[in-house]
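This structure is in structure tokens; I'll ask about it shortly.
The complex appears here minus one protein chain, its other protein chains still in place.
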Amino acid sequence: MHILSADQFTKKQLEELFALTSSIQQKFAQDKNEILQWHKGRVLITLFYEPSTRTRLSFASAAAHMGMSVISTENAREFSSAAKGETIEDTVRVLEQYAPDAVVIRHHETGEVARAAAATNVPIINAGDGKGEHPTQSLLDTYTIWQHFGKLTNLRIILGGDLLHGRTARSLAKLLACFEGNHIVFNTIPELQMADDIKQYLDDRGLTYEEESDMKKAFAQADVVYWTRLQKERLPEGVHIDQTYAIDTKAMGYMPDTAILMHPLPRVDEIATEVDNDPRAKYFTQAGNGMFVRMALLDTILTRLKQ
Amino acid sequence: MHILSADQFTKKQLEELFALTSSIQQKFAQDKNEILQWHKGRVLITLFYEPSTRTRLSFASAAAHMGMSVISTENAREFSSAAKGETIEDTVRVLEQYAPDAVVIRHHETGEVARAAAATNVPIINAGDGKGEHPTQSLLDTYTIWQHFGKLTNLRIILGGDLLHGRTARSLAKLLACFEGNHIVFNTIPELQMADDIKQYLDDRGLTYEEESDMKKAFAQADVVYWTRLQKERLPEGVHIDQTYAIDTKAMGYMPDTAILMHPLPRVDEIATEVDNDPRAKYFTQAGNGMFVRMALLDTILTRLKQ
Partner (left out) sequence: MHILSADQFTKKQLEELFALTSSIQQKFAQDKNEILQWHKGRVLITLFYEPSTRTRLSFASAAAHMGMSVISTENAREFSSAAKGETIEDTVRVLEQYAPDAVVIRHHETGEVARAAAATNVPIINAGDGKGEHPTQSLLDTYTIWQHFGKLTNLRIILGGDLLHGRTARSLAKLLACFEGNHIVFNTIPELQMADDIKQYLDDRGLTYEEESDMKKAFAQADVVYWTRLQKERLPEGVHIDQTYAIDTKAMGYMPDTAILMHPLPRVDEIATEVDNDPRAKYFTQAGNGMFVRMALLDTILTRLKQ
């Protein structure tokens, strides 16, 4: 069983995964030591062709809390046999010989992780492949909404920030289209609007959406505001994000009390730190959910292997 | 409980810490396996914004010998979200979500570790922040003296090498000023003499000191000779350290039999290898003490967490 794309999960599988994540999260709060026995001595290799400290540490923590050993390389692109011209298929076939229970791969090129997975029986988890997929990010985003609302249907989700380049907003829109009754509001400047391929995807699945550049109007009846990082170098000349699409206390006032504010992190100026203590701000919880989703995925994979 | 500065410890706390360190050291020599049960499965993250292999491996070994899992990043400055503009407060708030039991941080800028600590409830240990603090180094230096003499009072300590730039000699002088009756001799060339802020600090606390450029005179009644690394590029033109302030067998002859020679390592030419077998040479023991002091600190932190 490989984890290559969030698309690979059926609605039923997603719900099972989220229920497992939630039960792990509760058990962990009660008794870490029980979970520590689950996969004692099993081995996780994290093979990162480009650095992504946050994602790597999240996977490593997830594994360590379940008693696994973690063996990692931070920058395989520069260091490994890849530099000598080895294909990723050969690399994972060699790693397979070292008998790991799973291999987490981060790669700078789209499709490379899927190529690796096709070459081996060891479970491969995609931790991001270039502009391609980053399924555990999508899953932790969706889980955070599911955890809070107890459902993934009939929600009004505002997507903001850099919708054109941001992988996370694009993936979330696609995942939301699998569930009924959701409505998406794209809230950004025209230059960074969501691309047509995603709009087409939503159209095909009957999910409604609108573009609303005014933050106050967009936030008015939100269930979820999902904000993303804006890179200064991508803003049109003369546009200062902190004067327009930065969320501060005032902007929080536009949101209902029942809404939640999410962000894949790292954030820079697009969410002011004064917002952090607002109970609706869920971005750190969201990051923590990432570790628990990864624990649930590893547990699913390793439990299957045992059977 | 964060470990940010050696100054944070009272005399009583220092003595308790050293007694614990000493008892761990003895227990470890007798039965490693008992200590291995102490913090089984607990997770330590080492977050290094600049490389310091020696310090990182010392912390990691300390944790591993107590059964902890260690998750680390060697060069967070270049690799992590920091490169995308994330603050260290956000970084540790994310790491906190991964449920580590402690986080060791090394940073290239003074004050950053304290900022991190202020933002989180996870115990933070400062493993050096620029020109700021490096409390575990100060503690291992002091512990080494305490271990050998059974006290930290009424000692004659010679500080040599680069007293102007060296963080370790400055910190040691400050810690010695907390105890009664010590006398410090600054033994170096005028260009690398101890700075006035430290002299003022000693004056304020009534600790006596002198400058003595002659090695033979300085060493005559020493209890401790604490030597530090001299970087060639900081020496005035025409000064060759090996002809003046390098310690060789001859220089050892100036010291009493009861004295000990310390050095924070790495050493280059300022202590000749012929000195290594002299029983008074304690620099490798001192490095080993560093691991045991770190075990004691981690044990103190984790035992508190349990309570």
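Lettered A and B in written order, each chain numbered from 1.
What we mean here is this: a residue touches a chain if its C-beta (ideal position, glycine included) is under 8 Å from a C-beta of that chain, and two chains touch if they have at least 3 such contacts.
Keep in mind that this is a model prediction, so the values were computed, not measured.
Listed residues B:4, B:20 or B:60: the one in touch with the omitted chain is B:60. From the options A:32, A:93 or A:234, the residue with contact to the unseen chain in the full assembly is A:93.
One chain is missing from the display, and on subunit A it is touched by residues 40-41, 43, 45, 69, 71, 73-76, 78-81, 84-87, 89-91, 93-100.
Contacts to the hidden chain, counted on subunit B, fall at residues 28, 32-33, 36, 51, 53-54, 56-58, 60-62, 64-65, 67, 69-70, 74-75, 229, 265-268, 273, 284-285, 287-288, 290-291.
One rule holds for everything that comes next: only the chains that are shown with their structure count from here on.
Think of subunit A turning onto subunit B: fitted on CA atoms, that turn is 120 degrees, to the nearest 5. For the pair subunit A and subunit B, the distance between C-alpha centroids works out to 40 Å.
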